[in-house]
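Omission of a single protein chain aside, the complex is shown with its protein chains in their original locations.
Then we have chain A:
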Amino acid sequence: MNMQQAIKMTAAETALVDAYTAQIGDLPGDGAVLSVRDTLVHELKTAGLPTRRVESWHYTDLRTLLRAVPAADPSAFAERVEALVSGATVFSVRNGHADFKGNAPEGVTIRSYTDSLLDGSAAAGLAVLGTDDAIGRINGGLVRGGLELSIADGTELEDPLEIQLVQSLGQAHTRFPVSFGANTKATVIERHLSTNAAESLISSVSDITVGEGADITWIILQQQGAADTHLGQIRFDLAADAKLHLFIINAGGKLVRQEIHGKTSGEGADFKLRGINLLGGESHTDVTFTLGHNVPHTTSTEVIRNVVFDRAKGVFQGKILVAKDAQKTDAKMACNTLLLSDDADLSAKPELEIFADDVQCGHGATVADIDHTQLFYLMARGIPENKARAMLVNAFVAEIVEELDDEPLVEALESVISTWLDKHA
């Protein structure tokens, strides 16, 4: 008996496979790309979406949680919004369609990802990261557009680049391969927004390489609607002395999985992850992170702050792998959580897998409620309880926003956070 045929597809699985079937002949791609797509969709059909029995999906049983998939609506319209910070160059992606006609700053080359699918140069990048890479599979099967950016060696961008993904409804699958040349300096804001309350599903994969000596800040700001599913993935590869500061804010969505998969490939590489998860309502938000310290003398720090209200559920999985040769690795991971209701829930699973013997690695996780002494102190100065609580929650996350050494950006992100808190606290 064939086990693969024993799986009865769920409504969501059927909808994803149907979305593919319906678009055959229309999805961009040359022979090589189409053959990868076929394989990925076949895998999806036979293996199904991951369940809690798949280790990396243990706390996010996608097969159960993803009940339905909204159909794509090619006629749907989504409006651009203002840049997060003034002066930013905005690359607009609306309902999955990238508009790449904007003026790229000097040193930045931009290309439509659809063209790379059409000429086949995107085929190799469509490969999944492993058998449980459901996001890579869904995205690789259905991706239609996105942008390819390449930043020339030595380019220093003063103003941020904003990749602005606005979704009104339906589904969209996008990809962003970005290569930062040697000694580049840049800030990129990957911003996911929704314009209305209609349900949507998006998958988006950013695949970045950071060249020698480059110093890059990458922000993922996820503010989708309360009915939306967000499947995000960022992959990165750091060359020698490259610095990547990855900053993730989740402040929206109903079902969110943001994966971060990276590796250090050159000595002196430094990675910094800062994550803020603002969770409310009945949402489920999972941040899953793996980092391979593959060569000696590389460093990383990861700090995740979760604020969980209502009946929301949060997940943080962080796995740091230190290869046998990666001596002198220095890695520290922390996950701190404020649980603000009895029904709020957070699962944290930090892991270290160390094969080298001369390293400094550590991890810690804390879960707490608002500090009552601090709350009383603020109230004793005349600040009403609601406002005092909001200030303390804000303080808990503001600490790490302020690490970003960019005043307008810090202000913009702080305003996103306080707006969210005003609405939920």
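Here is the rule we use: a residue touches a chain if its C-beta (ideal position, glycine included) is under 8 Å from a C-beta of that chain, and two chains touch if they have at least 3 such contacts; residues count from 1.
The definition used in the following text is that contacts and distances are computed from a predicted model.
Chosen from "Fe-S cluster assembly ATPase SufC", "Hydantoinase/oxoprolinase N-terminal region", "Peptide ABC transporter permease" or "ATP-binding cassette domain-containing protein", the protein name that UniProt gives for the omitted chain reads "Fe-S cluster assembly ATPase SufC". Within the full complex, the residue among A:V54, A:A227 or A:L392 touching the omitted chain is A:L392.
Although one chain is not drawn, its touching partners on chain A can still be listed: residues 372-374, 376-385, 387-388, 391-392, 394-399.
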